[in-house]
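Quick one: this structure, given as structure tokens, is what I'll be asking you about.
Here the complex is missing a single protein chain, while all its other protein chains stay put.
What follows is subunit A.
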Amino acid sequence: MNDMTPEREERVAGLKGLGCSRKRVEDARFTQGKGNYVDDLKLPGMLHGDFVRSPYAHARVKSINTEAAMALDGVVAVLTAADLAPLGLHWMPTLAGDKQMVLADGKVLFQGQEVAYVIARDRYVAADAVELVEVEYEELPVLTDPFEALKSDVVLREDLDPAAPGAHGPRKHHNHIFTWEAGDKTATEQVFAEADVVAEEMIYYHRTHPCPLETCGCVASMDKVNGKLTLWGTFQAPHAIRTVVSLISGIEEHNIRVISPDIGGGFGNKVGAYAGYVCSVVASIVTGQPVKWVEDRMENLMTTAFARDYWMQGKIAATKEGKITGLWCHTTADHGGFDACADPTKFPAGFMNICTGSYDIPTAYLAVDGVYTNKAPGGVAYRCSFRVTEAAYFIERMIEVLAIELKMDAAELRRINFIRKDQFPYQSALGWEYDSGDYHTAWDKALTAVGYDALRKEQAERVEAFKRGETRKLLGIGLTHFTEIVGAGPVKNCDILGLGMFDSCEIRIHPTGSAIARLGTISQGQGHATTFAQILASEIGIPADSITIEEGDTDTAPYGLGTYGSRSTPVAGAASAMAGRKIRAKAQMIAAYLLEVHDDDVEFDVDRFVVKGAPERFKTMKEIAFAAYNQAIPGIEPGLEAVSYYDPPNMTYPFGAYICVMEIDVDTGEHQIRQFYALDDCGTRINPMIIEGQVHGGLTEALAIAMGQEIAYDDMGNCKTGTLMDFFLPTAWETPHYTTDHTVTPSPHHPIGAKGVGESPNVGGVPAFSNAVHDAFRAFGLRQSHMPHDHWRIWKIADDLGLHG
């Protein structure tokens, strides 16, 4: 009876469930300017906050004079650390177990650090008053290089006892934060001592920034009559923010309501807790009026969470034939002035230990040293699950370096080292259990699609033509096969501030057969209202168009850890499916009662329960929903609701094969992307159109990071890339055409087999672009050149290789 008859096919199509390229329900309001963002919120009597920020990267704050600012008409108050100290709020805990100054307490540690908070009747007066606050600084020596910082006598964090251990164990130096290790050091050293071939290289993944179009901000409103605090904000994790606000303010959690309205992109930048939130809450409590704070672009780029900044010293060992026998990596991680990295508690370097990538590497060792410098704090996953981009870039560069060392084709080197399909679930040398994969199939499909052999031939001919002086353009073929680790995560080993990283879904079916589902996550453009409704549609047989998805209001949504690290589909998506199955189980009992048969004699069929063997006897979900509310069914409570808190048994491991074909002008350093092929395997595909959109967006961010985007500092600690004039954000002009493709290897432990896809294109895209640049110059002896590969740096590669004659 489950044959796909035309009638049944029609019913399946009507649900717009799994696999349907359903149009995004969010877009009607976004494309018509009807979105509702934090800065759209206007409350009666609302005040505006703005920060006085340090122009110095490292300085002692000698004095703060607020007199002139206070004298300005419209200024309500100016807060400094001295005002927050009696409340114990001049410092706040970070997500990494460190603490961070809310307002400068005696010194500043990075340029742009918050020094004082002005509250005024309007935004313009606040900005004017900021200029009137006089701060006297005494400059201190600046450390912007983590290697220097570890040697320097200059103590950045005078508040920390150098002898006492940090949140992640002993500290080796006053500017050292932690050492984190994975794998077997002794065994790895042994492998290297006996190896046929060892390739060694320093791989730097530069500091960059998620730069969401909407910057961070909030509106705090303390109602002094009923004692309730409402906090609207650009929060990627509203529930966690409520808990944090409660813990640091002492306001009971039930008296705090956190609301994330529409969010204009997050990419990790909106996970952390910022000084602006704390100051706005305090300001609202003090004044009894709502207070709004919204960053400008410079503030966003200079002070809120950056990404990457990993110096990865690597070694890879192999046999003469190219079989990899060992991997060694020592990373120096620049965390800035405070350790505000957003990672699960037990993983201070995130999931960097996924750095064995897609390869069957029997022995490996990884150590990461976190270091304080005079740069902005942060260290978030910029469209990546906790340092997975760094790990993927590291291994994909090391494979290329090994290929050079072995004089081998890099595609073939990958192929002979891939984890085979029959090895899954695969236990990696650095501690992960990969759930499923079929790398060889994906790789062969990708190489065939781009015509790999013909490309290599063309490349060789191009090199000869270049040497003969017939062309000034080189051809690069950038290969990448990445393995992601997403869906944090199992409560047994993943928590943030002690909060287990489960997620949740609560679903309520209305009497007429439509539904509302609320989740602990929050969309920032991912299209949750579209895709979660599709998961539920397939699970409970109610059309996706009849299901409202609501997220982001802690008074109504069930508790969850939010949206980042591609965790929404693996965790909240699973919770949706599980909640849907609870609904279905109850619906089955109701259907059996209505059809006057035993529970076991009915079965679910698309949008109804049918009597086994008698498909003409059925009750639709619409009928069942109505019955749940209007019939007194013996032994069954009225109503049709379910809630699921889902603790995933494992992470999921999406993967993909990306190939970038790039033309490089040796004389100008300009590049042109001739072809970009992206094959993604994210398990079960919920909405192919949304996946394609995610891949396009992620690849464009990867292009930006690899080819120009960076947060750069000069020796004085000035942030040189604080505006969009200097910080590269690609437009349609720079964005190439992408060809997307897929294979489907479902996750065996996820209820619907989905793995998550949001970050894959960033994780895999960056090495694909970077490898293309490197590959173009391989014939001329290039081994490693650090990103970003902007025109000047590419020109410099050519110049250093003597290609300019």
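Keep this in mind: contacts are C-beta pairs under 8 Å (C-beta built on N, C-alpha and C of every residue); 3 or more make two chains touch, one makes a residue touch a chain; residues count from 1.
In the analysis below, contacts and distances are computed from a predicted model.
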| item | value |
| --- | --- |
| Hidden subunit of the complex - UniProt protein name among "Phosphate import ATP-binding protein PstB 1", "Carbon monoxide dehydrogenase subunit G", "Ring-1,2-phenylacetyl-CoA epoxidase subunit PaaA" or "Iron complex transport system permease protein" | "Carbon monoxide dehydrogenase subunit G" |
| Residue of A:Asp409, A:Asp601, A:Asp726 or A:Asp741 in touch with the missing chain, whole complex considered | A:Asp726 |
| Which of A:Glu134, A:Asp161 or A:Asp223 contacts the chain that the document leaves out | A:Glu134 |
| Listed residues A:Val52, A:Ile316 or A:Val610, member touching the removed chain | A:Val52 |
| Residue, one of A:Met298, A:Val463 or A:Met689, that touches the chain absent here | A:Met298 |
| Contact set of subunit A toward the excluded chain (per top definition) | 52-53, 55-56, 111, 130-131, 134, 298, 302, 714, 716, 718-723, 725-726 |
